[in-house]
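Let's look at chain A:
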Amino acid sequence: MKTTTRLLAVLAGTTLLTQAAAAQELNALVWCDHTDDALIKPFEDKFGVKVNLKEYEGTGAALSLIEQSQPGDWDVLVVDGIDVPRVVSAGILGPLPVGDLPYDSLFPEMVMEENHVIDGQTYAISEKFGYNTVSFNSAAVSAEDLSDMTALWSDNAPGSMAVYDYYVPVMGMVAMGLGIPTADITLDDLPAIEAALMKLKDNASSVGEVVSSQTAIATGEVDILFGGGEWVTAGLTGDLPDLDWLIPEQGAVRWSQSIGVFADSKQPDLAVEFVKHVLSPQGQAALATSSCYWAMPANRMAGAMMTDEQKAALRWDQQVDYLNKADLYPTPDADLDAAMQDVWTRFLAH
Partner candidate 1 sequence: MTAPIDINGLTKRYGDAMALAGVDLGIDAGEYCVLLGPSGCGKTTLLNIIGGFADPSGGTLRIGGRDMVGVPAAQRPTTTVFQDYALFPHMSLLDNVGFGLRMRGVGRSKRHAKAEEMLDLVGLAGAGRKRPAALSGGQRQRVALARALAVDPDVLLLDEPLGALDLNLRRAMQDELKDIQRRVGATFVHVTHDQEEAMAIADRIVVMNAGRIEDQGPPERVYRRPATRFVAAFLGEMNFIPATVQAGRAVTAFGPLGPKTDLRDGSRVAVCARPEHLFPGAGETLGKATVRESVFQGSSRRVTVTPEAAPDTTLRAQLPVGMDAMVNDVLTLALDSGHVTLLEDA
Partner candidate 2 sequence: MMRFAACATYMALLYGFIFLPVGVLALFSFQDGRFPIPPFQGFSLRWHAEVLGDADLIAALLNSLMVAFASSAMAVTLGFLAARAVATGRLPRAKAISAALTAPLSVSYLVIGLGLLASFNLMGQSLSLATVAVGHIVINTPLCFAICAAAIGPAQQSAERAARDLGASELRVMWLVTAPMILPALLAAFLLSVTFSWDEFIIAFLLSRFDVTLPVEIWSLLRSGLNPKTNAVGSLVFMLSAIAVLGVELATMRRK
């Protein structure tokens, strides 16, 4: 009995210690592209703090992590641009000091006021964006074969294929392919989308997350990655020049990620400094070319910090055209979201 009490005391002690230590640390809940030293180290050195990073995939995962934490545990959140209103309404994010942030140098499409500004308060800022579209191996498939997206769920798919395992963008893409703008998806559209998805699954050899998708296309396991884009291919083109990506004629889905500060952060000033660091041209360049995945920085000024090869891999100069062709991520309400997830579960189990 005594042993247990003592052990519990020890455990409690450890917890207290870790919490006390947290005073000099910044806790950020991020995507995997924020973990490179190139991005984090300069900030740590400048402010003499330790940045603790917890990676997650998907807003749901972030929400469960936050729910399973104590208030004040977190300082910085990186989240899907379209999910900012959702987390703001859940009271998770606090307002940002707009004047300190480089709004003026963002790509105009990345300001996204409808997402980031709620009741006149700005809660987050875009930091990185890209496209969920079609990646392919140009040695095996020609770009013409892929210009019509619907071919991928027809009876004769142009090549072996993998599908990226995230329901929002992939279902958004399929909707685009069916002629439904992502903003207009309703419950009534789901049967048609589901039917196309099932055909897609029949044609696909696997459905996987970032790295398994990357692996599949990089190793020649598949020739086409549905839902891929520059974030899959750009980092690999140095080794595999045949890897390419395009936006089909029906269009594609644009994703963006935003960064904000927790409402209950114990060190909001430091957290804001971190946001500023990530949005600075240096931070943006490092983020754009992170080892986990590459994608366009939200801050146009980052271009000055990047090499020509890097910019070429990201198609820096074609962004205007691409931004025109791509719809924003779908923003389903709770009911539609649940229904979409059910469709996706059926898709996975198919």
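Basically, a residue touches a chain if its C-beta (ideal position, glycine included) is under 8 Å from a C-beta of that chain, and two chains touch if they have at least 3 such contacts; residues count from 1.
In picking the candidates, the idea was that all candidates are chains of the complex that A comes from, given by their letters.
Because the structure is a prediction, the values reported are computed rather than measured.
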| item | value |
| --- | --- |
| Touching chain, any copy counted, for chain A within the complex - options 1 or 2 | 2 |
| Touching residues on chain A, where the partner in the complex is candidate 2 | 3, 7, 11, 14-15, 18-19, 27, 32, 35, 52-55, 57, 67-70, 73, 209-211, 214-215, 218-219, 235, 239, 291-292 |
